[in-house]
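Quick one: structure below, then a few questions.
Complex shown without one protein chain; remaining protein chains in place.
Lettered A, B and C in written order, each chain numbered from 1.
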Amino acid sequence: MAESAEGEAGFAIHPMDQFIVRPLFGDGPVHWYTVTNVTLWMALTVLVVSLLLVVGSRGRVLVPSRMQSVAELLYGFVYKMVEDVAGKDGARYFPYIMTVFCFVLPANVLGLLPMSFTTTSHIAVTAVLAVAVFASVTAIGFLKHGTHFLGLFWISSAPLPLRPVLAVIEVLSYFVRPVSHSIRLAGNMMAGHAVIKVFAGFAGALGVASVFPVVAITAVYGLEVLVAFIQAYVFTILTCVYLRDALHPSH
Amino acid sequence: MATEAQGAESAAGMPQLDFATFPNQVFWLVVTLVALYLILSRVALPRIAAVLAERRGSITNDIAAAEELGLRAREAETAYQKALADARAEAGRIVVKARAEIQKDLDAAVARADTEIAAKAVESQERIAAIRASAAASVGEVAREVAREIVQAFGTGADGRSVAAAVTQRMKG
Amino acid sequence: MRAVLALLPAIAPGAAEAASGPFFSLSNTNFVVLVAFLLFVAVLVHFKVPGMLGGLLDRRAAQIRADLEGARALRDEAQALVATYARRSREVKDQADRIVARAREDARTAAEEAKEELRRSIARRLADAEDQIRAAEEAALREVRDRAIVVAVAAAGDVIARQMTPAAGAALIDRSITEIGQRLG
Partner (left out) sequence: MEGNIVQMGAYIGAGLACMGMGGAAVGVGNVAGNFLAGALRNPSAAAGQTAMVFIGIAFAEALGIFSFLVALLLMFAV
């Protein structure tokens, strides 16, 4: 399949090559402990977060520097989101949600750099995140409310005959949550990067007219920046929504 | 491409579905998340929270202090006014008391003076009475003396007895 | 950001290797994407987006400073107010003391004046009383003396009238004439 794509029309379109996981040093099989480009870009994510939140807040001054201001805004943004969506008692879980946000957002943004590797475009990564959220939220729900948590699926405001049907639908949608949660993020990141790569593939055969794909990529970049932020926001706020469902299943 | 033979097909197609790389990704993701969580929960978040709390605390503290100070200022103002009023009242009381004392002193002094005057009046009354009494005795003597002188001045000799009798006679009448 | 960009060449070989051929070629999609990315950054810089974000952050800092200083100013103002009242209340003690002291002083002077006045009036009354007494005594004395004289004259007249005979009368007249003649002479 790859050969056939290479053979056709002289376009060098390999939109998925950028997502290949490869060892960082040398060629070889990818074991679970191998240091790969995944490692590198996740490490860069941690580095960026540390730079912003730890180094930025180093001064601890009352009137913030720009870096500290960014750190405070991020903190306030996520904290407000947790408090508004999950409620006051959701604030206990703020560090976890902040961790998720502080992983997804920098990973998305770093993925925008040319030649970078987008860790959040991999379903394996987002699935782990989503399943972790799903599992912990479900555990919190059962720990806090016991079997009352199942009331989440039993819509008591609906007419009685409809309730079993609704319950089946609710249970199904509950278990679809981690799937949609993970695929939304990975798919969004993958789609944008693939589009950029496809456009870039056109440039080689167009000569001077390759200005157009370049300009198109620039425009897509604008969209992608937006998508990177919005998807991080959506991933985090959905986490908060699930957390609220676990904390207050009656709503 | 740069992948092994067994994974060539799927890796070249969709790297996301190359299950051979999943353990690697999951492992590094878990490492990353733990590292991020530790960094955030141990260092970054408490620090930022402290800064935000300090700022908010500073502002609320200042405003609360301002309110409290304002309250104290109002209290001080009322206390000031009250102290002034108290001082005036105290002054008025002192004046009244002083006046009363003075009045008492004056009354006492007047009474003392009255008794003194009364005593003097009594004394002078007595003295006058004494004068009168002594005069009644000495009038006869003096009158005899003077009468003899007068009689002698007229050249007629007179004996003392007749003169004395005449004086006694006169004094009775 | 710049540090991350500087890191890129180090990891680029792995990526560049994927697309065969030279790096600076339109056939290399990585190069094309890099050009587009730089163009995107240039557009952002051209529209002063970084400056805007920086300005936003600076405004936030300025707002925070203004809030802090506003609260501080409010507090300082209240503190100054309290200080003035504390000073005034310290002064009010003095003032009150002064008022009371003046009142006491006034009362004291008034008392002294009144006593002085009283002493003078009492002295005057005493003096009057003594004058009166003295006058009464003198009057008594004078009365006594007058009575003595009246009695003496009357008694002398009585005595003389009883002793007077015509001869003695003539002799008295003669002696009186001679006496007058002597005196006239």
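Keep in mind that, in the parts below, a contact is a pair of C-beta atoms (placed from the backbone, for glycine too) under 8 Å apart; a residue touches a chain by one contact, two chains touch by 3 or more.
This one's a predicted model, so the numbers in the text were calculated from it and none came from an experiment.
Q: Specify the shown partners of the omitted chain in the complete complex.
A: A, B
Q: Among the options A:191, A:206 or A:219, which residue touches the chain absent from this view?
A: A:191
Q: Using the touch definition up top, pick the residue from A:71, A:85, A:198 or A:243 that touches the left-out chain.
A: Residue touching the chain left out of view: A:85.
Q: Across the whole complex, list the residues on chain A that are touched by the chain not included here.
A: 1, 16, 81, 84-85, 180, 183-184, 187-188, 190-191, 230-231, 233-234, 237-238, 241
Q: Suppose we count only contacts with the excluded chain; which residues of chain B make the list?
A: Contacting residues on chain B, toward the hidden partner: 10, 12-14, 17.
Note that only the chains that are shown with their structure count from here on.
Q: Between B-C and A-C, flag the pair that has more C-beta pairs in contact.
A: More C-beta contacts join the chains of B-C.
Q: Using Cα averages as centroids, what's the distance between chain A and chain C in whole Å?
A: 76
Q: Measure off the straight-line distance from the CA centroid of chain B to the CA centroid of chain C, and report it in whole Å.
A: About 14 Å separates the centre of chain B from that of chain C.
Q: Chain A: which residues touch two or more other chains?
A: 17, 20, 22, 62, 64 - these are the residues of chain A that touch more than one other chain.
Q: Would you mind listing the residues of chain B that make contact with two or more other chains?
A: 1-2, 55, 58
Q: Under the stated contact criterion, what part of chain B meets chain A in this complex?
A: Chain B residues touching chain A: 1-4, 9, 11-18, 20-33, 35-37, 39-41, 43-45, 47-52, 54-55, 58.
Q: Which chain C residues qualify as touching chain A in the complex?
A: 4-5, 7-8, 11-12, 14-16, 18-19, 25-30, 32-37, 39-40, 43, 54, 57-58, 60-61, 64-65, 68
Q: For chain B, which residues are in contact with chain C within the complex?
A: Going through chain B, the ones touching chain C are 1-2, 55, 58-63, 65-70, 72-73, 76-77, 79-80, 83-84, 86-88, 90-92, 94-95, 97-99, 101-102, 105-106, 109-110, 113, 116-117, 120-121, 123-124, 127-128, 131-132, 135, 138-140, 142-148, 150-151, 154-156, 158, 162-163, 166-167, 169-171.
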